[in-house]
Each structure stands twice: as structure tokens, then as C-alpha cells.
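Before any comments, here is the structure.
Complex shown without one protein chain; remaining protein chains in place.
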Amino acid sequence: MTTVTHTAAPSTGGRAARWAGRNAAVVLVFAVTAILVVGASFMSETFRDPENFVDILRQSIPLALATIGQLFVMLAGGTDMSVGMIARVVGLGAAVAMTTAGLPPYLVLPLGLAVGALLGLINGAIVARFSAQPFILTLGTMGILYGVALAISDGPTKLVPVSVLQIYEMSIWSIPLCVLAMGVVWLIAWWALARSHFGRATYAVGGSPVVARLAGLNSNRVIILCYVLSGLTSAAAGLFLLARSGVGNPTMAIGLEFQSIVAAAIGGISLYGGRGSILGAFGAVLLVTVISNLFDLFQFSAYWQNLALGVIVVLAVAIHKSEKPR
Amino acid sequence: MTAGTSASAVQGSAATDKSSPPLLRLTGIHKAFAGVPALKGVDFELRQGEVHALAGENGAGKSTFIKIVGGAYTPDSGTIEVSGQRFAALTPGQARAMGIAIVYQEFNLLPDLSAAENMFLGDLPRGAFGYSPRRTEEMAAEILRRLGSSLDPSRLVGELTVAEQQLVEIGAALALDARVIVMDEPSTVLANDDVAMLHQVVNRLRAEGRGIIYISHRLDEVLGLADRVTVFKDGEKVLTASTSEMDHDRLIRSMIGRDLVELFPDRKPPSPGRLLEVNRVTVPGKIFDIDVSVGTGEIVGLAGLGGSGKTTLCRALVGLENVSSGSISLAGKPAPRSPRSAQGAGLVMVPEDRKAHGIFGGHSVAFNITVATLDRLKSLLLISSAKERVLVDGAMSEFDIRPRQSALDIVNLSGGNQQKAVLARALSSNPRMIVLDEPTRGVDVGAKAEIYSLVQKLAQSGAGILIASSDVTELLGMCDRILVLNEGRLVRTLTREEASEEAIVRAAANVPGTATPSAGH
Partner (left out) sequence: MSEAAVIAQSSATRAGAVRLLDWLSRYAAFSAVLLVLLVAAFIAPAFFTAGNLRAVLIQSAILGIVVIGQTTALIARGLDMSVAAVMTFAAVLVAQSTATGNFGLLIFQLVVLTGLVGAANSLLVTWRRVPPFVATFAMLIVVDGARLAYTHGQSAGSAPAWLKFLGSGAIAGIPIPVVIWAVLLVVAYVCLNRTTWGRWLYAVGANRGAARHTGVAVDAVVVSTFFLTAISGTLAGILLSG
């Protein structure tokens, strides 16, 4: 019998080239970031300073956390608009718990994360069981949490214990611990998406619920888990913001949900689900943070920053390959 | 005969194992939908190492049957016996667990995941750090090798050709180690070269002792590739025989041959003037070099199987397809390039898929009927509800749309009445050239008769009509001329006198010797 020949397996170099072609937009994001970084390094001594690079990484943490959570939810076919409010409620709640109630950080911080996961669970459960529209539902959750945050505290809290501030400050050999931790989080997120069964299932559920069902995957469980992750990362973002500023504030994490969706859009994550990567998310977060840093450095009026960011987003969405609507 | 099939026929009978118990046996399967029977007491058996073809016309019950085998449908009565166990019905999970895999015509693949991942989706192989892409790809490559392919399993499915995607689907079946593999018209979506490769794959599967249910309407394929063939007709099994004992004629005769119900009004010969002229029209990849002409008062039929290009041609006439060469003209003037301008020029096309392209669900019958000709309802720039009521009531009684309530949501109407409403809309602009694609699909007998008499009346008032249909009886009853398409080409033209069910079916299946030397008019 003759052998049916289709295209043979290419070399590793060929595989990389093929990947690059497929994910051209992500490559573009990294390229633009690289150009900006290189260009700015020539133009500004402050930027060239390694401390600045480290600081950029540190500043990117809240957005990074939120975007990772958002990435999972979007891949599964939804959107999480409650990201900012979960961060706020957890951050503010933790601040109040540690200052007014005097509870110790080693108790409050893990509890905060648990609360975030629980809120995510509620989101996910309603979306999965009642087939609710994720965007609308999480918009509702967002509204409820907005009120909860105000109920917790309508003004800034007192300063939190010094040990909490260490989360932001502590460094080893001049590299902040939080940056290293974030690096680990990125790796874990990558592993979860690319190497775990759950990750593949997420792509399936978001890409085609029919195929997922035929393959015997439990869509409900996947969806719920994605929202739990989002709640968890949002809570972590809120706690980090608390560690950074030292006080809780009812205006914390404002706009975080929009920023995370923007980062996702720039990073090539499809709003319809089933397409996107950790690398894209990472590149987008990096790009956005670098741009913000440059704005501050070159003293771009804060008022032009939003507009510039908006134009970048518009260009990004216009460039990404158009997808078929559902 | 396609190359390679004669060799596989010999290999086929050698591999079929008649001594071991059958892989699958269905007995007395009944299934009806809303009172309309789709399968009437069907029996079927699949042996190890056998390719068992399933043949029959559209609507004979083949799709329903395989959905029951795959667990998507539950039979009303009958038993399913697989691996020695008996079931009254299967769930999709049970079917999978029992080693039954179905390769549907529309692939169930995730384009953004690799071929390997798609193959092992429910059960990805693990490594030290969780799911291991390397192991998955190795296992996938192994399966593909067994199928005789060197396709790189790390490639994304979205980038593969249709033939390669089909291979991934088959690979997924093997990943489950399915003993029973059902293939629903797998050759329909493939080009000729790929079909030969598909046959080789099927041969390999057969050699491994698996059982394959192979649905096809290509008679060559059925006779050349399969060991046995079962023919369904109108929901019943009419024949199961070894393919070595069958020939084209016997096969065809078993598939057709029903009484022509007196549905069709008498046909007076038309006095044609040229209305629609289609000259050597080509739509890349779909139809090639087609000539069609329809005169005033003439009813012309388009026959052909799935993939023959009937629908593409219909769509091309209203500018919905990318015509790369050839010309289309209407009453001497070049054809319009969009449905809107076509309507203005007096040409309308009623699409084949009512649900996708025909009805506006969630809206009233009145809305559906009037939406194409809203100008007629206007008085003083606004739509007048009085005029609308008059027009709609008139249309509903002319087309006998029931129930006679124009405010009813159109999805609540029966298929036949929905189709009549769609026709009413198409005809509201008084077109002189009407193209109908599968006008009576999913329509009950009563409504069918009404539609036929309507078409007849239209022709007699001078309109030209082109009917594309897979219902051969319909074409025989209505048309002055029938053009048969196969694989995008015009292979036979039959006049009313020459036409017969057998002639059409033979031409549509492109049985050698049926092509008209100068296919045209």
C-alpha cells in the first residue's frame, strides 16, 4: 500500500517561524515595546537606570494580575467586569480589618484571597448554571460590590501594619520580592493554560461549546474555575495596591476592569473566546506599563495618556485578524 | 471508476470477518419526528473488518439512522446491540465508551488547537508537568502513520486543508480506539485526489478489523470500496447485499421507483422568448463552465447531488457568488450584482435554507411577507398599516397561508406555511424570473401541491422559473427541461420527454456513459 503523504513535520526553526506568522500581532506588540524601550534608553538617563526597569515590572503587577484572570475568563468565552470592584472590596476590607479591627496580616491576607475566590465562584456559578450573559452579570456584580465597598469605608483608612508594606518594598539583591513572585505567577499561569488539561479544556469551552461537549468535557466546571481564578487574581491585585499605597481607599482599583480588557484586546485575546495566549497578555501588559512609564518620564500631560492609550487600542483591534461573529 | 478502488474491493472481502459476532446490530428501529416517520422498522448489521455502505436518496433516513447509532437521537422502538450488550437507546457518552465514533460532514474540530490536541481532547496524555504536548504529538503521529499519513500533528487545525482536517477527525476516532466508525458522506467534501487517499485510509481501518459504516451517494465508491451495501428508501431498509453481487442498475432501481403521486398540474408547453442566459459561468472551486438558459413561461430544473453546485449557481444569479468568468444576462441586459438590484430588475431567488437565509424569526408573518417590498406600503412617506393589512391579507389568501393570522410569529407556522410566506415575499415584487432552491424541502404534501400549482400559474403568466432540487419526482413533474449537475459541471440535459428518474439519478451520480456529448441547451 502506498503511503499517503501530507506535509511532513518541519524543523524547530520552521515551527517557530510558523508560530510567528500565526501570532503576528503578538510579535508586533513585543516589537513595539522593544523599540520604545531601546529608543527611550537612548533618550533618557533615568530610563536607562536598571532600577527603572525593575520599577516598571513592579508597577505592572496589578494590571498583570487582573489581566491573567481576565485572560482565563475571556478564553472561556466570557468577560469579567467585576475585576476592579473585587480588588477594591478585598483591598479595602483587608485594610479595615487590619486597622480598625486590628486583625493580624497573616490572617487577613489569605482570607482576602479566599474572599476573592468566593466572589469569583458566585460569578462563575451563576454564569454556568443559569447561562447568564457574563458581561451583564459581572456588570451587576460590579455594581453590588461598588456599594459594598462604600459600606465598608467611605473614606481612606488608617495606615496598615508595616509588615504589609513589605510586600511592596522587600527586595533581594535589589530585586523586589513581589516582582519575582509575579514572575512565578506568570509561569504558573502559562503552565495552567498550555500544559494542563484544564487549560486545553478552557480553549475548547470558549472555542466551541459543542465540540467541548462531544469530547466529554465538563463545561460548567471549567467556566466556574475560570471565574474563581479571576476573583483570586483580582483580590491579589487589590491586596498589592493596598501594600503599595499603605492605606485602603474606596476609590482603589478604579478602572481596573477596563484596563484588563484593554490589555487583553491589545494582546490578541479574542472576545469571543477560544483564542489568545499568556505570551500575548504578557506582552500587552508590558507595553501598557512601559508606555505609562514613558508618559510620566517625559512628562506627557496625564491628560494625553488616556487618549494615546485609546488610539493604541483602536489600532490594535483594527489590526488583529477579524473573527467570525457568533 | 476512480483509480485504486478496484484494488481495494479485492482487499475488502478478504478482511471481513464473518465468523466473529457482529460489531453492531440494530433491529426494528423506529423513529418519528412530530408524527412524521423517519425510520420504519430498520435492521442493520456491521461485521468486524467490514466496510458497510449506506445508500439512499436525500430524506431516506440515513442521517437519522447514524444519529441513533451515535447516541444523538433516541429511537422510538427497537434495539441496539453493540459488543454483545443490548440497549434500547444510547447516550453520546455511552456510544463513545462502547467504541462508536462518528465522523460528521461538518467537522467537530477546534481550529485554534493543534491536530494532536483535537484528537485527544477528552483525554490528553500526561507527562511530568501535566499535559505533555510532546507525548500527545507522538501518539497522534503514531495514529496518523497508521492511517498512512505523515501530517505534522503539531499544526493548528485551522490551517489544515479539508482533507487533512478529515484525517484528524478520523484520527480522533482512532484515539478512542473506536471499533465502529461511521462516516457521513466523507467524499462529498473532498477533491478527487483526496478521495483516493481517503479510500486507502478506509482500507487500513478495515485491515485492522474495525467496522465502518460509510454513507455515500457515489455509486462507484459504494460498489468499489464497500463489502456490503444497505439501501434505505423512505425510511425503510429495502436491500442489504454484498457489493460483489450488485451493479449500478440494481442499485439505482432499489433507490428509486415510487409512484408519482398526482401532485403535478398539467403542463402546457411554453412559448419561450429568451429571459435568462447563463454562458460559461465559473465560480472558482464550485462551478465550472455552466450554460443555462430559461425562456419566458419556461420551467427549467437543476438536478444534482450534494456538492454538485446547484445552490452556488442559484446564488451566483443574484450576485452572491464570486463569478470569475462567463456572463449572466437577464432579458438581454447584464445581470445585477446584488439581491437588491436583482429584485429591481425582476429577478428573485428563494434560498435553500429557510432558517438561515429565509425567515425572520421572532417577527410576524406580515413583517416577513412585506419586508422586501416596503415601498408599496407607503403613503406620505410612512408605511400605512391599512395598505399593509390589505397586501398581507391578500397574499395570505392567495398563497393559502395558515393559520390566517398575520400577526403570528412566523416560527409558529409549519414548514410548508413558512415556505409559502417566503414565496409570497419573493413574489411580491412581481418578478419575471424566479429562481427556487429546494422550494419544498421540509414541506408537507398538501403545501407541496399548492406550491407546485403556484409555480405552474406563474409560468403560464409568462415568468421564467429555475428550480434547483434534490427531489427528482418534483423536477420530473414540473419541468420542461432538466439540467443535471455533477461536481460543478453540467453533465446532462434532458427534455421532458427524455427525462426519467433513472436517467437523472444516473447522470447525477455521473455513472459513465451518461454525459451528454455537448452538454448545453
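Chains here go by letter, A and B, matching the order in which they are written, and residues are numbered from 1 within each.
Please note the rule applied: contacts are C-beta pairs under 8 Å (C-beta built on N, C-alpha and C of every residue); 3 or more make two chains touch, one makes a residue touch a chain.
Note that this is a predicted model, so its numbers are computed, not measured.
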- What are the shown chains that the omitted chain is in contact with? A, B
- Task: Please pick, from A:65, A:137, A:252 or A:265, the residue that touches the omitted chain in the full complex.
- Result: A:265
- Item | Given B:357, B:441 or B:496, the one touching the chain that is not displayed | B:357
- Message: Touching the absent chain: which residues on chain A qualify?
- Response: 135, 258, 261-262, 265, 271-272, 301-311, 313-314, 316-318, 322-323, 325
- Item | Hidden partner interface residues of chain B, rising order | 318, 320, 338-340, 342-343, 349, 351, 356-363, 367, 370-372, 374-375, 378, 381-383, 385, 425
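In the analysis below, only the chains that are shown with their structure count from here on.
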- Task: Flag every residue of chain B that touches chain A in the complex, lowest number first.
- Result: 92-93, 96, 108-113, 117, 121-122, 124, 129-133, 141, 147-152, 154-156, 159, 164, 167, 197, 200-201, 203-204
- Complex interface listing, chain A residues touching chain B: 1-10, 15, 18, 22, 191, 194-197, 199-200, 203-204, 207-208, 210-212, 214-217, 274-275
